[in-house]
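Quick one: this structure, given as structure tokens, is what I'll be asking you about.
A single protein chain has been omitted; all remaining protein chains appear in their positions.
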Amino acid sequence: MINIGLIGYGYWGPNLARNLAETEGVHLAAIADTSADRRNAAARRHRGVAVCGDGASLIARDDLDAIVIATPLVTHFPLAQAAVERGKHVLIEKPLAGSRAHAEALGALADKRDVCLMVDHTFVYNGAVRRIRALIDSGDLGELLYLDSVRVNLGLFQQDSNVIWDLAAHDLSIMDYLIDARPVAVSADGTAAAGFNQESVAYVTVHFANGFLAHFHVSWLAPVKMRQMMLGGQQRMLVYDDTNPSEKVRVYDNGVDFDVKDDEARRQILISYRTGDMYAPKLDRREALSLVTREFVDSIEQRRAPLTDAAAGIRVVALLEAAEVSLRAQGKRIPV
Amino acid sequence: MINIGLIGYGYWGPNLARNLAETEGVHLAAIADTSADRRNAAARRHRGVAVCGDGASLIARDDLDAIVIATPLVTHFPLAQAAVERGKHVLIEKPLAGSRAHAEALGALADKRDVCLMVDHTFVYNGAVRRIRALIDSGDLGELLYLDSVRVNLGLFQQDSNVIWDLAAHDLSIMDYLIDARPVAVSADGTAAAGFNQESVAYVTVHFANGFLAHFHVSWLAPVKMRQMMLGGQQRMLVYDDTNPSEKVRVYDNGVDFDVKDDEARRQILISYRTGDMYAPKLDRREALSLVTREFVDSIEQRRAPLTDAAAGIRVVALLEAAEVSLRAQGKRIPV
Amino acid sequence: MINIGLIGYGYWGPNLARNLAETEGVHLAAIADTSADRRNAAARRHRGVAVCGDGASLIARDDLDAIVIATPLVTHFPLAQAAVERGKHVLIEKPLAGSRAHAEALGALADKRDVCLMVDHTFVYNGAVRRIRALIDSGDLGELLYLDSVRVNLGLFQQDSNVIWDLAAHDLSIMDYLIDARPVAVSADGTAAAGFNQESVAYVTVHFANGFLAHFHVSWLAPVKMRQMMLGGQQRMLVYDDTNPSEKVRVYDNGVDFDVKDDEARRQILISYRTGDMYAPKLDRREALSLVTREFVDSIEQRRAPLTDAAAGIRVVALLEAAEVSLRAQGKRIPV
Partner (left out) sequence: MINIGLIGYGYWGPNLARNLAETEGVHLAAIADTSADRRNAAARRHRGVAVCGDGASLIARDDLDAIVIATPLVTHFPLAQAAVERGKHVLIEKPLAGSRAHAEALGALADKRDVCLMVDHTFVYNGAVRRIRALIDSGDLGELLYLDSVRVNLGLFQQDSNVIWDLAAHDLSIMDYLIDARPVAVSADGTAAAGFNQESVAYVTVHFANGFLAHFHVSWLAPVKMRQMMLGGQQRMLVYDDTNPSEKVRVYDNGVDFDVKDDEARRQILISYRTGDMYAPKLDRREALSLVTREFVDSIEQRRAPLTDAAAGIRVVALLEAAEVSLRAQGKRIPV
């Protein structure tokens, strides 16, 4: 039985608490939040779990084996650092830290203290995303050409970070999981609408050496909710629409064949809207977060690196930081 | 009665021919196309209209008052130049020309010869787009914050131009019509997938002095057809989905108010997916192209500039050219 | 503080338990279920709440003021009868009972014992349905012409009742709430597909004296999930799509005017797909079931009839019973 303490019971914390409470081999022992309201909410939902206002005192407890951190980004580093130094295993809500330097420092410290450091890249555990990875691995898509992602809605503006750190963190973690090639540069544009001090609409482009191009549109200022990713391959293309309740992944049997010499023939092939069947595979519908908490526990018990380890967290933070630099440099392409 | 000759009966020409034939005050007298197949198709559909293989001989005819050009982009300039020099009024399929220099030369020549030079920015005549302009003018949207446009499908790859010249020309002409402020710079990224010699997936960002940001995603390599534009205003936001058969424009009564001092209250407002009603206004459903041919005839008869005059054509070509320059310069921001 | 015991922790019981636990003024004291697995699940989710295997022993407890029943339909009557006779207030999952006679007997008994008897017609408390009622009351829709309802999916086949008792109960309760006129007859057709002993696909038609017609399609055997209701009025029509995450109710400003004498003009009006604006009003998004438990407590405390009282429950059961009779009589129209 692993005794776990949770710091942060705001937006994401309750989801983590619920999943931790239902994960076999876990005892959710304590929850910390600075807000009295949130502590009351935690106490009501989780009778018998200790609540306190102070993450530090929770880290100080000897009976806790692991700490789960779901607090504002700026506090990820100090809280995680303190927990790792106390020898606790740590699971941190994405992104791992607010800067590449902090992310790397945490990774090094965890190695030194020989504890598990895991980042909650939730979407990597999603049935749709794992199925897409399987489609790539099977060769069904052929050589990959581009990835286009849209994650927009009318969202909660955050005071301490812009929309890239908030939303693109999800999509970059998906890209990091799906695409084996490593990016060479990042560029970004955005606008801080309506006098707000943070960008609320932004575009991030990730460049690869082989011509593969990934592009991300994120926004807190869209009138409709969209969660769509297109992945184009030489053999087939797919659309992953996370708002579709039943057919999240659609695979289109559309091949583009440039060997055709006869221009008229090529015209015939390409001018048609769809040239093959479409299918929507059955997906694992388990809640991704339940697999996240399971993986955290398993990697602690099996003394192995989790799927979304510190290295993955560092790679994503490096991209976010480069996007931020580009944003401040008129969209200049920043090497990573 | 205005006698008109049409050059080009490929993809767009038949639509122009059909609308010209049904426009009152117009006599479609002749159609030219270099392909015998296309000439046969023209002759079958338009019995009694002369067909020929040569645009030049059609321009040479004294009985024609006006020439409509629907040929590949590279031929726009020489054909239009010849026609204007012969004193013909000219309507050209978008974009006006393949370079800013050519577009400006055509505009100057038309002024000098005192003929009507019009560009077929079809979408400017679309009921949805005109309704959006009316919504902007009424102040319903409030101060405009951003425009985001997606125009993708599995499309016909063109040999002589990339996807920006082909598809973004539409969206930039819509932006030119809707947004009174003038852009200050353009940047673009893209990829020439699968060894093709032209970019088939591209992103164009148009920058404005006041912080307004416009972004365009165009692709010939998407598995699904999307034609969606979001326009965000301080008071309301709208989505224009051209693939929706019945509700192309949706206006969302979502205001973002940054005067709220209480963070909890703001959270309440923004965290909700929609905070107000949505409505989809009734639109003029007439075919846009019928209004294009009508406007061409009216501006000739009334000796006035058409709505989409040479100046509009030049502005759009200038943006396309800047996007092309940026594409060749690693996405550098190019002033316009 | 009202002490409540819940009988039945299968499909719907956990939702009732969760909402009862969060309703102010309620103490969820005990949960009964015949299945050990379900009792374990209840104990895990609701630490501190007593669990037992026997509804009768729970009814026998003196410390409980009210009983909530979420058990198979056949047990509604005996459990509710026992609870009411012990002077308990009772909330029963829809439908109230398995026959009109049982429903009426329960209503009479509750009157005699002066306790609150409420049926959980959940959808009556739904923000969309309440908004539709407000639209009717405001006169916006004009005279009502028809109601068409589709509630189909690939669902759990039930052993002890057919799809009408399971699914149409929802829609008939919505109709009972929305339509003030009372039905005069019911007819039904259905098929017991694949050798199953209960109808899994069925159609119910409810006839009104004034020509208003209501029709219900219910199915456990549809490949897609649909929850759609159309309500047509002389002035406006609406579509309520419960699967739409953001715009559940759409009101169409389509009037049908039969005063027009000129046939050509009428053709002009009617042949157009939409003749007016559409709007989707903002809805109360609170969970309907939280309002159900609130209404149960309020009506107990205020000693008044609940919105969905025994009379409403009896009316819906009468329609269900008539539909069943029609089903056994080749779709004959059965007076109610």
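Worth a mention:
As written, the chains take the letters A, B and C, and residue 1 is the first residue of each chain.
Methods note: a residue touches a chain if its C-beta (ideal position, glycine included) is under 8 Å from a C-beta of that chain, and two chains touch if they have at least 3 such contacts.
What you see is a predicted model; the values in this text were computed from it and never measured.
One chain is not depicted; across the entire complex it touches A, B, C.
Residue C:189 is the one among C:22, C:189 or C:298 that touches the chain missing from this view. For the chain missing from the display, the contacting residue among B:224, B:278, B:312 or B:334 is B:224, taking the whole complex into account.
The residue touching the chain not shown here, chosen from B:35, B:210 or B:246, is B:246.
As for the chain not pictured, it touches chain C at residues 143, 145-146, 148, 150, 152-157, 159, 187, 189-196, 201, 203, 205, 207, 211-213, 215, 217, 219-225, 230, 232, 234, 237-239, 250, 252, 254, 256, 258, 263, 266-267, 270-275, 278, 330-333.
Across the interface with the omitted chain, chain B contributes residues 22, 44, 47-48, 224-225, 243, 245-246.
Residues of chain A in contact with the chain left out of this view: 245-247, 253, 272-282, 285.
We take it that only the chains that are shown with their structure count from here on.
Per-chain CA centroids place chain A at a distance of 40 Å from chain C. Rounded to a whole number, the gap between the C-alpha centres of chain A and chain B is 38 angstrom. Within chain B, contacts with two or more other chains are made by residues 272-275, 278.
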